[in-house]
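Here it is: the structure, laid out below.
Here the complex is missing one protein chain, while the rest keep their positions.
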């Protein structure tokens, strides 16, 4: 059996069996289109139970759509959304906030460390901007939970940011593309991680953690949802066969599947880190609090892994040689161990432990 | 076994078995994200073969996204898109053209009949607008093939519109949400129906005809595609697990599935019309050239069908009593015949033949 | 002395002497920029007194800017603005509503007669649109007072439209590019013509009636003004030397200058109409309630006037031969009489009464 070689991203994986089964089951029989079906209509109750509060839920096709819709809503009628300087919404979505808002939003990066923005720096920047009447007025803050640096804001950190924001009448958006991984790491309830810490509106990620093609926007502050149905439709995310998104989301949160998937992925990243840590010359770049490892590898290891068919994405400047190794819900212990063994082999360590790579490669 | 009762739209149906099978098959193993997978990369060749010319193909989640992207591209940097007065893009997409273009597009309805715009009227309106320097400048025309009135532009009609457009340096967009039904009706090749008749850019519909959640934009004029990858990504239609859209589209056009599905749906609509035509008081509104019937029913029939659990969508003012009966790829002869028999029953015609539905059609 | 030959529009005229004097006076000495000067700060009180209610006033450079800003505000976060089918904002501002709103507004023409929308038709169209969840949601109505057809809504007509609007939670915008002419015609107070009849927000026109380059947005509903200062600045209408706009507006409404100017222009249009009415073959197109006349002239008259150097703008299709003759604050009785005499001359009527056109032409 060929092992997993693709650690490029969590979205190289397909769907979890439970998700696929839900999709297949939903294909039997007709259903009202555009979200008037029972599965879509049931999401509010399911997510309400999950978050232990009343919510509005809107499935969309991608996390970029979820983020863009959220930024457009929280910046209305016009203003700035403060983000961390590694935020996906800032530099990986082709200017989605500007697009979804019709030019009414601008994302402004806030410095910080470990992929997290500093609440103090946020307060300073917002106060300065408010004092400049010709600048874009601050309207919201957006934090990624977990971050692009494999870190997680503590609940206290989220609360501190939300307090800075709310004291200045800014909305709080959370980009939860990897929310499940963060919740598992925090050991909190979903409600504690979000609205109880001050989050008004959430991009609820699912695709990276075992869903095929569905994410959602969850409104804890339901007043913000007023324009959502129009915005989503014109953006082409009001799917006519909405039930096929809704059943994926339903199955995703049923029976804690989302947390089980995430817990496993986080664990595999931890195992990966522990395995690599024993190899001389391997240098980690920051923590690995969720499901991926940022690491600089000695050239022979890097060359060897590539030669063996492994895929990763690079981070930072090419000269830094940093790669991101991402584990998914379907990464196995064997997958991890084989990668580590291969790395050890090319590092010249314990070569005898390398599996028969001729067939596994 | 319970028969199909939902004739509300073609999107009440699920996916064709071939599509679902392709999706399930694609779920095995990893694949590069964001369209760098083999299925997505193969689409250009598959669609090139289908249309017998070189094309660019971009999968998106919905027809509204396909249309919005197309209108934004053909109106750039700024201008008007002329549409038929029943065009979906004009009044069923929440102003998608304005949205996708960032306020740079406006759709302008052109009068016509049977859901089709008149080439002569188009020429007159464009010429008038060009003479008004303070009006929105004409940039493109968008025609729906087939139309919201269950009609199909003849190839000569498409060519006439395209000639009017190109002579005035306007792009030609085709909204092919039901292109398959139209191609079958025309008896033409896909190429004859599109680029050979002057179409520059196409919203290639699939969801209404047996696909789960995927449509595409096809560029015959490949110069127009330059900004597409950015536009699609920021709009949230550059799916990270793109392969799951691509395999649906691949299966959809393979082995003529799309045309077989459409031919069947058209045939069922014809059968429906023939069956209803024999019932006194039933009045058709326009032709039924593709897969649905627009009809005004006597009140007792209407009440009876609703009482029996049938679903339709209304068209026009409530006082007109017009309904749209849509057949899909999975509508059976029995489904049609049962509806007709039920209608006959409530019309007081041949009541004794109800409900031996197997033979009643 | 050469007589006025240019009846193309009211904006062919320069500024009234009082306006120019105010501008020259304002040029002495320094003043705080960006509207922090006394003249700008005094506008709120001056306009409050004029309209007999508390208002917010924002000078802008042009009527198109005033209208665009108003439409963006009343359509927020997104929606349709219903306009009369001859509205300037619909087809003479290059899609300004779409632009200023970032693609969030669409103008929808409402049929009517004499350049005025029908309240009943408005109600019908709005109710229909509300029932279509995929259409652009109605948010506001915009009426031009006076109209492009040289007519004026009666106060009862404005109230009827405002009642239809407010009952449906739509804002009411008035495009008052020629408000002065309408107020004079109505014989009402400015307050009666606007907020007392239900107007929430007003484009206050001045340029067409003796001002150089300044119009204003007046908010009767001051809650709507919240985003105005940002919107105006980014649109480039927050002039750094704002005082030069403000003193024009101040002088314009001081001592009833605006109404005196408008009364005179209206009177000249009436004199023009009366003079032309006596010429055989001259056909008026609608009333001349404000400061211009829409008329179809026999070809010899048309040719003669052009030969003598007169300028007009055409209206409608060329074959209709309709011209618009616009009188301004500075049109004299002699100007009018000379045009009429010239027309009579070329009509072959009373040629002996023609002035010494050889020098005047």
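Just so it is clear, A, B and C label the chains in written order, and each chain counts residues from 1 on its own.
Keep this in mind: a residue touches a chain if its C-beta (ideal position, glycine included) is under 8 Å from a C-beta of that chain, and two chains touch if they have at least 3 such contacts.
As the structure is a prediction and not an experimental result, all values here were calculated from the model.
*Asks:* Pick out which of C:230, C:258 or C:346 touches the chain that's been left out of the picture.
*Replies:* Among C:230, C:258 or C:346, only C:230 touches the chain that is not shown.
*Asks:* Which one touches the absent chain: C:18, C:56 or C:93?
*Replies:* Of the candidates C:18, C:56 or C:93, C:93 is in touch with the missing chain.
*Asks:* Go through chain B and note every residue touching the omitted chain.
*Replies:* Interface residues of chain B facing the absent chain: 76-79, 101-104, 133-134, 136-137, 226-227, 229-231, 233.
*Asks:* Residue by residue, what part of chain C touches the chain that was omitted?
*Replies:* On the side of chain C, residues 4-6, 8-9, 11-15, 20, 23-24, 26-33, 60-66, 68, 93-96, 99-100, 102-103, 207-208, 212-213, 230, 233-241, 244-245, 311 touch the unshown chain.
*Asks:* If you put the missing chain back, which residues of chain A would it touch?
*Replies:* The missing chain touches chain A at positions 78, 80, 91-95, 98-106, 132, 134-137, 317.
As a working rule, only the chains that are shown with their structure count from here on.
*Asks:* State the chain with the largest centre-to-centre distance from chain A, centres being mean CA positions.
*Replies:* C
*Asks:* What chain sits nearest the middle when you go by CA atom centres?
*Replies:* So the chain nearest the centre of the shown protein is B.
*Asks:* Rounded to the nearest whole Å, what is the centre-to-centre distance of chain A and chain B, using the mean of the C-alpha atoms as each centre?
*Replies:* Here chain A and chain B have centroids separated by 35 Å.
*Asks:* For chain A versus chain C, what separation do you get between their C-alpha means, in angstrom?
*Replies:* Each chain reduced to its C-alpha mean, chain A and chain C end up 53 Å apart.
*Asks:* At which residue positions does chain A touch at least two other chains?
*Replies:* 102-103, 230, 233 - these are the residues of chain A that touch more than one other chain.
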